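Just one protein chain is left out here, and the rest sit where they should.
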Amino acid sequence: MIVVMSIGASPEQIKDVENRILEWGYGVHPIYGAERTVIGAVGVPEADKARYLAQLERLPYVEKAIAIVRPYKFVSRELHRETTRIRIGDVEIGGTDIVMMAGPCTIETYELTLETARALREMGVRVLRGGAYKPCTSPYSFPGLGIEGLKILRNVGDAVGMAVVTEVMDPRNVEMVCEYADVLQIGTRNMQNYDLLREVGKARRPVLLKRGMWAKLEEWLQAAEYVFLGGNHDVILCERGIRTFETYTRNTLDLSAVPAVRELSHLPIVVDPSHGTGRWSLVPAMTRAAIAAGADGLLIEVHPEPDKAMKDGAQSMTHAGFADILQQCRPVAEAVGRRLV
Amino acid sequence: MIVVMSIGASPEQIKDVENRILEWGYGVHPIYGAERTVIGAVGVPEADKARYLAQLERLPYVEKAIAIVRPYKFVSRELHRETTRIRIGDVEIGGTDIVMMAGPCTIETYELTLETARALREMGVRVLRGGAYKPCTSPYSFPGLGIEGLKILRNVGDAVGMAVVTEVMDPRNVEMVCEYADVLQIGTRNMQNYDLLREVGKARRPVLLKRGMWAKLEEWLQAAEYVFLGGNHDVILCERGIRTFETYTRNTLDLSAVPAVRELSHLPIVVDPSHGTGRWSLVPAMTRAAIAAGADGLLIEVHPEPDKAMKDGAQSMTHAGFADILQQCRPVAEAVGRRLV
Amino acid sequence: MIVVMSIGASPEQIKDVENRILEWGYGVHPIYGAERTVIGAVGVPEADKARYLAQLERLPYVEKAIAIVRPYKFVSRELHRETTRIRIGDVEIGGTDIVMMAGPCTIETYELTLETARALREMGVRVLRGGAYKPCTSPYSFPGLGIEGLKILRNVGDAVGMAVVTEVMDPRNVEMVCEYADVLQIGTRNMQNYDLLREVGKARRPVLLKRGMWAKLEEWLQAAEYVFLGGNHDVILCERGIRTFETYTRNTLDLSAVPAVRELSHLPIVVDPSHGTGRWSLVPAMTRAAIAAGADGLLIEVHPEPDKAMKDGAQSMTHAGFADILQQCRPVAEAVGRRLV
Partner (left out) sequence: MIVVMSIGASPEQIKDVENRILEWGYGVHPIYGAERTVIGAVGVPEADKARYLAQLERLPYVEKAIAIVRPYKFVSRELHRETTRIRIGDVEIGGTDIVMMAGPCTIETYELTLETARALREMGVRVLRGGAYKPCTSPYSFPGLGIEGLKILRNVGDAVGMAVVTEVMDPRNVEMVCEYADVLQIGTRNMQNYDLLREVGKARRPVLLKRGMWAKLEEWLQAAEYVFLGGNHDVILCERGIRTFETYTRNTLDLSAVPAVRELSHLPIVVDPSHGTGRWSLVPAMTRAAIAAGADGLLIEVHPEPDKAMKDGAQSMTHAGFADILQQCRPVAEAVGRRLV
């Protein structure tokens, strides 16, 4: 922790800050500059840091107090050099293979879901995504089929031999969703829903943690740390776009998060270009780009007839459109030394 | 709904869009311009709008599809001209009086809470705020005392004669928090936690709905509509700053939300300058400004010794500092024809 | 300057960083923590800081390098405690009086300008604003009357006895605009147009420096420092809204910039609620709020018939609407110990 004193802070004021740090039990290292003094505090544990920073910044003779170390530990690459590999069904995410997860935004009927799943399975896709509980900005929109949707998803997954990913929004439903799903998705709006994070931290299913549309990388990794501390170490990060001033795209897909997370954390990272752009016509290019940037997987919305979809038709690919993406992406994956399953 | 066809869309393509709208049962009003055709669709209900917009935008010959009407109804001022008044203890929010809600960020001990509550009550404040369940970006930070904190808050409130406001984060806790609190606060991170919104929609307590730090006004009002549709019409909106690129302040307090919400909705609106700025030194000016902008109330963090607070010390006022704010604000309230209780 | 070494940096790598700092001629103060080393560098002048920070951050064994001191000096309040007062015509900005600057967005005709100026002067306004050179997002929009507009503005100002403010966009025009204007306005898009800043730095007219819609406070103050270093110390800052994700308002007016600039700088600060909101209906509330927040002045668009204005009609006040604002604001100004001229 670095405490920057105000210009003109008196020796007593500097002493006061030093005493506080010493009383907390940490080491004090003052640096006296020409204009102002800076005090380094050594040994402050993560659990106390936020509190002490705020207390020091409250003093009128402190200009600012800065945290030095990263505010997460178990998900950091600093102490765990190799990328974590997580098994989903018969594929592994975080290794050489790039895992494609695809399916409809929302589970509508058994037939439609089966139709898409079969088409995907034939193209080689091994993980099916589909929403049973849908977060909807409008209270008037279709909220998903709920448990009925979960059952359809599971049945379809079993019928075609695919693992299934679905979102859980309510901590009360975590246990039940675990009965049907292979991977628990935490949506962007729930990235800082701490009770939910704690609950999936206790679950025995990998968690796909979407980035909050307002979240800095650091905050996203802190959210992953919550799950980790609950005992669940199988966390897959998912970049899905952040909110900016741009309105042409639904969100701004931050692909630099892919190599950045690679530097900062050992967790695997996948990309959702469907929500990231909100426009089907941009999905192929952004899928290729995500792979080239080093993503470990993709999450893409596919629907038999997007122009009749219950939700998010504008960003869904047709079966044929998705087949094109696969064809475009295979050579890109190879070009970066990976393989698209 | 307005559908803008692409330049060069063929008569068949225009016909296709018209047919879709007619099949859905709505009226069609084409406008043929020199370069492109625009089709108005009349009668589309809110529940179908998002779906149909997305379906139409999926068509390659549609440039864009635009919703015309506001995506909320019951919270809109269009159909309910007068500002809603909501009773909290013995004060009313939404009328001429400006309601001050103050207290510590986090309930730490009975003694500290009582000390602040007594000081506030003597200054005339009638509503006590305090956190028992704290959303913390870091999993290592103090998460609040939980039910113990609720009990302290209730006891202190009763002891000094103040109504109490506290945050509820988990839908499983809503019923319990209702036993202790007079107002249920929904924090910024949970503005789109729909299961929680539905749960407080069923509660018999007013809801203080903070704006998501990423939320447009429209989305915030849609969140309020969720609560409304659950049957709870006592929703107080709380502007608490949005996330922008500026880093000097913790958030950017969007005071224009005050008159804007006034135009758009009949719900009362309060302002939280503590989280909105993250710096105690800016709180007095922003409190004055919020009142001048027309806020119905304020939510301010006060602590006996902010430089020893468990959380958010940097943005907390001392008792004396808060007394100064009240003194500064009384004439401002009068200047805008209101009264600060 | 604080250099945070990576975890696991070797003694040689730490030595390397220390040697670089010593070679540059600055003092070295290492702090050895349990996990990592932090090195303080004392005496680095502003002119070298950016370069050295970037060089150090380039080293693979450096986690980050942080600047400690504020990157501006002459505009800082740290070394100049009193707010600077700047004379415009017969009023002074930065003192107890709040200076109202009003007028049409764009100079259209002599008659219209005179009509508004007369109305404003009768209400007591002493400074007339009006655009002759208009920055337009669209190349098809009306770019202003140019020198013809300058002449009209000057003539009208002289006829009614008002000082005039107008924008200069091109460094080639600074000298000419000085002949007609009492204050040179630098628009939001030009806040980092350094050749223009250097040019107005040499001018003998006060500069009204609008905040870039993308600019942090720090960058804004650095832009002011440019003008200062050119020799022109009469800089008035103008908050006019920043760009965020919110679309209801044209910009997000950041009123917390008012008390924040007050802390950081001795320069006076005014607020432009017309561009800040883009909606005339929000201008009265935000004008009151700006005054309550401590603004030294206001810049407001007024037009005889906004629904016929050449530009920005949606955010312009009528004469009567502006008279209302004045009436609403006088008591607010008094409530904060100021006077509205």
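Letters A, B and C mark the chains in the order given here, with residues in each chain numbered from 1 onward.
In this section, a residue touches a chain if its C-beta (ideal position, glycine included) is under 8 Å from a C-beta of that chain, and two chains touch if they have at least 3 such contacts.
All values reported here derive from a predicted model rather than from experimental measurement.
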| item | value |
| --- | --- |
| Contact with the hidden chain (one of A:Glu35, A:Glu122, A:Glu246 or A:Asp324) | A:Glu246 |
| Hidden partner chain, touching residue among B:Leu22, B:Ala47 or B:Ile68 | B:Ile68 |
| For subunit B, residues in touch with the removed chain | 2, 4, 6-8, 29, 31-36, 38, 40, 42-43, 66, 68-69, 78-79, 243-245, 247 |
| Residues in subunit A touching the chain absent from view | 214, 216-218, 242, 244-249, 252-256, 258-260, 262-263, 276-277, 279, 281-282, 284-286, 288-294, 328, 331-332, 334-336 |
| Subunit C residues that touch the omitted chain in the full complex | 45-47, 49-51, 53-59, 71, 135-143, 169-172, 189-190, 192-195, 212-214, 219, 222, 225-226, 229, 243, 279-280, 306-316 |
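To be clear about the criterion, only the chains that are shown with their structure count from here on.
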| item | value |
| --- | --- |
| Rounded Å distance between subunit A and subunit B, as computed from the means of their C-alpha atoms | 26 |
| Mean-CA-position distance for subunit C and subunit B (Å) | 30 |
| Per-residue multi-chain contacts in subunit B, two or more chains | 214, 279, 281 |
